[in-house]
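Below is a slice of the complex: some chains, not all, each in place.
Chain lettering (A, B and C) follows the sequence in which the chains are written, and residue indices restart at 1 in each chain.
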Amino acid sequence: MSETKKFLYVNRKAPYGTIYALESLEVVLIGAAFEQDVTLAFLDDGVFQLAKGQNTDGIGVKNFSPTFRALGDYDVTKLYVEQESLAERGLTQDDLQEIMYEDEDDDWEEKPSIRIVSRAEMADIMADQDVVLSF
Amino acid sequence: MSTLHTVNKSPFANQSLLSCLGHCKNGDAVLMIEDAVYGALAGSGVAEAVKAHAGTVSIYVLSEDAAARGIADDRLLSEITGIGYDGFVDLVATHDRTQNWL
Amino acid sequence: MKLGIVISEGPYTHQAADTAYQFVKSALAKGHEVPRVFFYHDGVNVSTRLSVPPQDERNIQKNWTALAKEHEIDLVVCIAAAQRRGLLDENEAKRQGKDANNIAEGFRISGLGQLIEMGIQTDRLVTFGD
């Protein structure tokens, strides 16, 4: 399989109430081994997945939010978050956890993986993919 | 290069149809299936929002799902085209990608 | 054209597995290929051979098993999702020390890599879910 395709993972659901966010992340981690061109999109309630300060001790469910910070180690470095979705929920980028990666093409400089984009930019990103997986 | 979007949830219960329409590019197609077929009803509280996108986006409804739910053809918005599973397959094949709004 | 299919919800509870079935039948009748259907999330529940739907309702598992046999469709059940939800084949049951298994004929348990591979090797991917 030498072909490289553009894979987009679309995350539109909140974490913990349902399992989709966690099982989406599991696909991303496995998928990383296939060396495709991977992008993650967070819009609508999906932006809540990246909220910082998650503490699940009280609900007896595993907190998987730290896994997002490991995505850079898997060369998953493009996490697009929609500005309009944040604003409707009363959130700003400061409410999201910081996710960094080391850019191998730029002397391993640490760079942020999360990029805030407008709805129009998100639509452009979606329209530029070969395969769209929705969760 | 255009996208087929599918939506399967009632727009009276869930925001996914409106989010889908808000992310379509000119020339894209939207297909309402399962409980989303209610979004094709004329005279409903979401009809105007759907019609507002019908100029730039082609909007379809899966006829078998509409019939199952008792939606007669004459109750559909005139801007929306009814198609069968065959037409669904054709839409998938003739667009560059399918995005499913779950 | 090669179509890859993902089913994300369980049988009877959501229409996803029914819609996918009608879609795949139409696609095959039109001459398209459906090399694989991938069952993820609650979709893995479609693969149980222990279901007993009422006599006057469709049997979703049997429909898929028959369609797969006729058209050589690879029905892949995600192992991670299946383990959480209690779907096991004979090997998995042995490996996990369980005293029973419940996967139906025509379904096989494998990893998430099969989903990515399907995305790479098919021309279009369509997901049916909630």
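Please note the rule applied: a contact is a pair of C-beta atoms (placed from the backbone, for glycine too) under 8 Å apart; a residue touches a chain by one contact, two chains touch by 3 or more.
If you're wondering where the values come from, they're calculated on a predicted model, not measured in any experiment.
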Checklist entry - Any idea how many of each chain the complete complex holds? => result A x2, B x2, C x2
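Heads up, the rule we're going with is that only the chains that are shown with their structure count from here on.
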Item to check | Between chain A and chain B, centroid-to-centroid distance (C-alpha), Å | outcome: 27
Checklist entry - Residue numbers in chain A touching 2 or more other chains? => result 20, 131-132, 134
Item to check | Multi-chain contact sites of chain B, meaning residues that touch two or more partners | outcome: 97-98, 100, 102
Checklist entry - For chain C, which residues are in contact with chain B within the complex? => result 1, 3, 8, 15-16, 19, 22-23, 25-27, 29-30, 32, 124-130
Item to check | Residue ranges of chain B touching chain C (in the complex, touch as defined) | outcome: 6, 8, 33-35, 64-65, 84-86, 88-90, 92-93, 97-98, 100, 102
Next on the checklist: Could you list, by residue number, the parts of chain C that touch chain A in their complex?
Outcome noted: 6, 40-41, 80-81, 111-113, 115-117, 119-121, 125, 127, 129
